[in-house]
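Shown here: the complex without one of its protein chains, the others still in place.
Labels run A, B and C following the written order; every chain starts at residue 1.
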Amino acid sequence: MTVSEKSADNFGVVKAEEMVLNMGPQHPSTHGVLRLKIYTDGEIVSRIEPHLGYLHRCFEKHCEYLSYEQVIPFTDRCDYLASMANNHIYAMAVEKLMDLEVTEKVEYIRVIMVELQRIASHLMAIGTFGLDVGGITPFTYTFRDRERILDLFEYTCGARLLYNYIWVGGVSHDLPVNFVRLATEFLDYFEPQIDEYNNLLTFNKIFIERTGDVGVLPADVAINYAASGPVLRASGVKWDLRRDDPYSIYDRFDFDVIVGDGQMGTVGDCWDRYYVRVLEMRESVKILRQALAQMPTEGDVHENLPKKVRPPEGSVYFRGESPRGELGFFIASDGKSKPFRVKMRSPAFCNLSLFSEISEGWMLSDIVTILGSIDIVLGETDR
Amino acid sequence: MSSWTDSLVGFISGIAWLPDMSAGTIMVIVAVLLGLPVFTFMAVNALVAVYFERKVSAFMQDRLGPMEVGIFGFKGGKKFWGGIGQTLADAIKLLVKEDTIPKDADRPLFILGPFIIFGAAFTAFIGLPIGYGLVISDFNIGVFFISAVSSVGVIGVILAGWASNNKWSLYGAMRSAAQIISYELPLGMSLLLVVMVVGSLQFSEIVLWQEQHRWFIIHSPFTVIAFFIFMISGVAEVNRTPFDLPEAESELVAGFMTEYSGFRWALFFLSEYANMVIISLMTAIVFLGGWLSPVAGLLDMAGVPAGWYYLSGPLWGIFWIFIKVATLIFIMMWFRWTFPRMRPDQLMYTAWKVFIPFALVNIFLVGIWELIFA
Amino acid sequence: MELSDFRKAISGAHPDALAADAESQQWLEIIPEKWGEVALTLRDDKALRFDYLSCLSGYDEGVDGQLAVIYNLHSMELLQQLEIRVKLPREGGRVPSVAHIWRAADWHEREAYDMYGMTFSGHPDLRRMLLPEDWVGHPLLKDYETPEYYRGIEVEKDKRGWE
Partner (left out) sequence: MAALGFNLIAAMVIFTAFWVVTTSKLIHAAVALMGTLFGVAGLYVYLYADFLAATQVIIYVGGILVLIIFGVMLTHRVSGIDTLQTNMPNRPAAAVVVFLLFMGLTALLFRTPWHMADAAPVVSTVEIIGAALLTRYLLHFEVASVLLLVALLGAAYLARREDG
């Protein structure tokens, strides 16, 4: 190579080179072990390629070797921030396959647990979202309150994160004494706290500048990508499986479905996705108050537990609203004691698939914001 | 105006039993004698400020902060003083930690980077007074000197980021360069307005003017704006939240210091806290009356005879200036623990489209104000 | 609309798309060659409007059976649901990709390919989704044998407490 060729190599094409950044698998803001291959032009991101699978634990293969009840602890570990919801929906899917009814009290206990779990999960989501845009204090605030919910769970079933609480046909323990009082106390304490988060983070000018109008997800794109949960609702689609496809006893409660209204920018921006979660916590509190008031005190939670979980041949696709969106279980049975096929339709998996679509053209800082607003749990996307 | 350098030079050349020395030799001795306390001050400042920051953040976040490590058996219990030895332990840890240099890093520049940053912060202390004559050297271009010296630090940041051969570091370095250059302008312009009124670049002159007239923050409505511009730009200059983009941990891992460890990392840390003190000292001197007592001024206004209070002597001066500095540093910490971080383009927008036009108009308006009222 | 109505609607638009399936089944079986067209009809037909692909699962009927892809569709407009199955042979099975119709199918199809090895023709970027790119075999097949080694590391076969 001659000198002039070399210099042409160096100076011939004076053009900003595309830089490839490897964000993750170990990075503070990928919420786990997600690897993003980011093609950048300066600070502007031109393309993103997510690489999944760093937390793949063969959930679906394991299910083929386990009996139906043994799968429940594995569902815990999928979305480990909303284990109750996973338990609940899996148990209901198997119950539907078996045509099994559960008692009224069990239904109420399940709804109470799942709604508490929804609050806990949303607290985590908004706290870490604050962390993603650079505010550290909201995170500690939300964790302080999430801790109290975990205390309630611990009081109920002994576990704080992975509960294995909701079983096929019932729940593992009855509610402990005083649970209703403690839960009510928590709700009374918690509701004013939401205003505190709003003061600290939601209506902060810098926060609005960082999240409003950023990463806008139009409703049709959201539906085409099968987005669900707060991500879909923030785009203005009034769709909540608890109301629109009621399962369990959700049709007995009075609550609103929160949709994004573009208060701080465009409908479907990061701020909307964040704020939908904040308001949903209020709705969960509403449901919880009704459920705690209506719940029958008498009854055995183990009454309907089947001796042996052996559903008849057939298959079922059952879906429910986990904190992250539509969590579905496709279960096929061949009449034996182990499921023939379990497929978990995880909401975060679908929500993450639209991430590169809405984040192209934004700056590197916004990538972190958008990823945080989608609120993924890698245990669930990778299974 | 006397300074520590002048007095020490006078003192050393006055000692009879010493052999005759040239002025240069004496200057070297004096430089060492004065440099050591500055270095000690920076180190101690970082220790105290880090502890303070942890406790402040813990207080704001409804938790306790460091509680376990004590000094000489004193742990402080569950009070504010709990875990008093934590930062000392951290400092020792940093000093004995393995110092890694990445294989593909540009070794000389990688080593040089933190020293440039530290050197810039260190040198700035030469010109900063904490009282009448309580200064290492009272330059007649003091304000200008500090601006000049602090503009050098950015080179260290860029070098550190570039030499690490890490893309996150490079991003941090580029952001930092753009940020610091941008915010130097509003910072300088806000100072300019004070310089214009006083007619001197000397810190002691500026304080003297404030003693004879009034503090600059209440000089005119425009200086209030200038104070805020200066304060916020100062926060941006020292790379603290909401302007901590060069080291944004949620985006760039740790920005330009990602690859650093041990002592070199500690140098970054020392400089960051030293820079906080420098900016706060400058703000206090230029806008908040330096070592002047706020109480004395208030009592004066209330008509209390001067003999009734003893709150404005030289020692009180040191007390007052440190109270002001501590308050300003606390405000910076307050920012950090409550605000989210800005985005690079918003940062540039704030500097170029908000602060600089305001600062320019400010200079003009203060000029008119002076023409009318002075 | 009921399942029988869906069946009528599809057989009206695409006469030979439906595989012969029993009336008792809760799903419609489409033959693979026709699936691309049927999917378009399902999304665009005024009476169907299945705009939301809830779930896409790969499925293996067993060593003697066939592979299948199961689509759980949902319509946001008309609030109706439908399950579609497309069966294909175990070896060299091909099924048209629907990633351009429902973008949600993109990752799901990659996952199904990853786990079952069927090819989705027309998929923009058919790579492994969850497993490493150099993994051998498709683990959710019923005749899958766990490899002895992966990159020279022994794969653990200890199944105590499992069976």
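In this text, a contact is a pair of C-beta atoms (placed from the backbone, for glycine too) under 8 Å apart; a residue touches a chain by one contact, two chains touch by 3 or more.
Owing to the predicted nature of the structure, the values given are computational and were not obtained by experimental measurement.
Visitor: From the list B:Ala148, B:Val224, B:Ile318 or B:Ile363, which touches the chain that is not on show?
Guide: The one listed residue touching the chain not shown is B:Ala148.
Visitor: Of the residues B:Met60, B:Met174 or B:Leu193, which one touches the chain left out of the display?
Guide: Of the listed residues, the one touching the omitted chain is B:Met174.
Visitor: Which residue, B:Met60, B:Leu159, B:Leu267 or B:Val366, contacts the hidden chain when the whole complex is considered?
Guide: B:Leu159
Visitor: So that we can see where the missing chain sits, which residues of chain B does it touch?
Guide: On the chain B side, contact with the omitted chain comes from 22-25, 27-28, 104, 106, 108-109, 112, 139-141, 144-145, 147-149, 151-152, 154-155, 158-159, 162, 165, 167, 170, 173-174, 177-178, 181, 184, 201.
As a convention for this text, only the chains that are shown with their structure count from here on.
Visitor: Report the chain closest to the protein's overall CA mean, measuring from each chain's own CA mean.
Guide: Closest to the centre of all protein C-alpha atoms: chain A.
Visitor: Indicate the whole-number Å distance between the mean C-alpha point of chain B and the mean C-alpha point of chain C.
Guide: Here the centre of chain C sits 63 Å away from the centre of chain B.
Visitor: For chain A and chain C, let me know how many angstrom lie between their CA-based centres, rounded off.
Guide: Whole-Å distance between the two chain centres: 25.
Visitor: Flag every residue of chain B that touches chain A in the complex, lowest number first.
Guide: Counting only chain B, the residues touching chain A are 57, 60-63, 167-168, 171, 175, 241-242, 244-245, 248-253, 337-346.
Visitor: What residues on chain A touch chain B, complex-wise?
Guide: Contacts found on chain A: 19, 21, 27-29, 43, 130-137, 140-141, 144, 200-201, 204, 206-207, 209-210, 363-368.
Visitor: Where on chain C is chain A touching in the complex?
Guide: It is residues 26, 51-55, 57-60, 70, 72, 76, 79, 83, 102-104, 106-107, 115, 128-132, 139-140, 159, 162-163 of chain C that touch chain A.
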